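There's a structure below that I have some questions on.
Omission of a single protein chain aside, the complex is shown with its protein chains in their original locations.
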Amino acid sequence: MLVRYLNILSPILLGISAVLIAYSIYLVFLVVPNEAIMGPVQRIFYFHVGSAIAAYCAIAVLLVCSLAYLARREEAFDAIAEAAAEVALLMCTIVLVSGMIWANSAWNTWFRWEPRLVTFLLLWLLLLAYWGLRQFGDPARVAAHCAVLGILGAINVPIVVYSIKLLPHMVQLHPEVVERQGLKDPLFKTAMFWSMGAMVAFQMFLTVFRTRIGLLERELLRRKSRL
Amino acid sequence: MKIFTLIKKDLLQELRAKESLAFMFSLSILFSVVLGIAVNSALLNQESVTKLFPGLLWVIFIFSATMTVERSLQNEMQHMALEGLLLLGVSSFQIFIAKLVSNTLLSGLGFLLCTFFLAILLDIGIVHVAAPFTLIASLTVIGYSALATVAVAISSSSQLKSLLLPLILIPLLFPLFFAATELGAVLFAGGAFDPASGWLSLLIALDVLYIVLGMNLYEYVIKE
Partner (left out) sequence: MDPPRTPDITGSAAISVSKASKSFLHQPALRDITLTLSAKSLTLLCGANGSGKSTLLRAIAGLSRLDSGSLSYSGAPKGAAPRALVGYLGHHLMLYPHLSVLENGEFAARMLGTACDIGAQLNEWGLEPHAHKRVHELSKGLQARAALMRIFIGEPAYLLLDEPTSALDEAGVEILARRIERLRAANEQCCVLIATHDIARLGSLAERVVVLGAGAILFDTENCDEIDSNRAREEAFNLYSRINR
């Protein structure tokens, strides 16, 4: 039933995100001028931040669906939570990789103990834990267990962000600082806005798509066992 | 009160089984020695070693306590006594609180052992900061136990329990770990920490949060 809605929703979201991504790429690579301090590499930063926002969105979906699953025990919520967690893991990976590329060109090091990279490293580990539980957990109880872990993990996310902000000595070479100093051109803000929108739309499409796969997998298993 | 009976039962089992205690003792000393060798070969001055101490201590603690808590749950799971408790009319809230207290006591003991061994091997004086250190340690161990109780229950039902437990538990511990090491570092460097710093209130808030979450979510973990 839900699959039917998703079948319609999926190509729509794909279309929307494709358009947004195309437009963002156009803006980021062709319209926006080179940033004064960093040069062309700075362009990766638009997708880096966009992916971060998308990851937070996916984690929010994970939290809501995990709570909903425990309340209602409907398979759909479990499937959406599973999909959201995977997409969040993907987005965190993009943030980390793009962040490391940025770090390499800006500070000549692959990793730096700076707030966003460390935050996303820890988030990545939380989502990896969720994935691990999905794969290796007791199959009869995995849905409920993952829901509990999803809730614990998602609630930990703002705490991790807050703790890292508290750290007094962490190198605060946060892109935000750079932004305030170097990105005065309003075009930068526009490009940032559109690329964030693009990544969020892309994340929504991926979540819907993966949920569809998850629901179909479950249906397939059910029908196989009836044979 | 039922909870006291449950706690007594847990502790009695631990004392008799001796497995967890033996585990804890040997792991604490083993990890302490390994770290001692590593630190020694780095040829750091004593001041740096003192600064490193809380961090190293919590590392050993996380690993040895995790293995110990996992073993202690085996007593419940071996004959599905946990289900037996549910059938006796014990609520999952009562089970959680009892497990929380016994795990805290067990982990607390483990922490003392780790501190003892590591402080001796690295020649760190703790007596002068004993009181604030005990406060930070107690708060951290309580928060750790709250999360570990839930995580152990999740991982114990799977085939790969020993792999799954650290994978699930450690990422959840990072905020606690931050707080413990930051407060510890300040303490051992300066001799006193600023109670107004965000870290202490964060630690207390985390404890409350994890206990509340644990109380509410435990039911979904142990019941089918």
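The letters A and B name the chains in turn, as written, and every chain counts its residues from 1.
Note that in this section contacts are C-beta pairs under 8 Å (C-beta built on N, C-alpha and C of every residue); 3 or more make two chains touch, one makes a residue touch a chain.
What you see is a predicted model; the values in this text were computed from it and never measured.
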| item | value |
| --- | --- |
| Given B:A17, B:L44 or B:L135, the one touching the chain that is not displayed | B:A17 |
| Absent chain, residues of subunit B that touch it | 2, 5, 9, 12-13, 16-17, 75-76, 78-81, 83-90, 223-224 |
| Positions on subunit A contacted by the hidden chain, ascending | 73, 139-140, 218, 221-222, 224-226 |
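Everything that follows uses one rule, which is that only the chains that are shown with their structure count from here on.
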| item | value |
| --- | --- |
| Centre distance in Å when subunit A and subunit B are each reduced to the mean of their C-alpha atoms | 31 |
| Residue ranges of subunit A in contact with subunit B within the complex | 70, 122, 125-126, 128-129, 132-133, 136-138, 140-141, 144-145, 147-149, 151-153, 155-156, 159-160, 162-164, 166-167 |
| Interfacial residue positions of subunit B with respect to subunit A in the complex | 147, 150, 154-155, 157-160, 163-164, 167-168, 170-172, 174-175, 178-179, 182, 198-199, 202, 206, 209, 213, 217, 220-221, 224 |
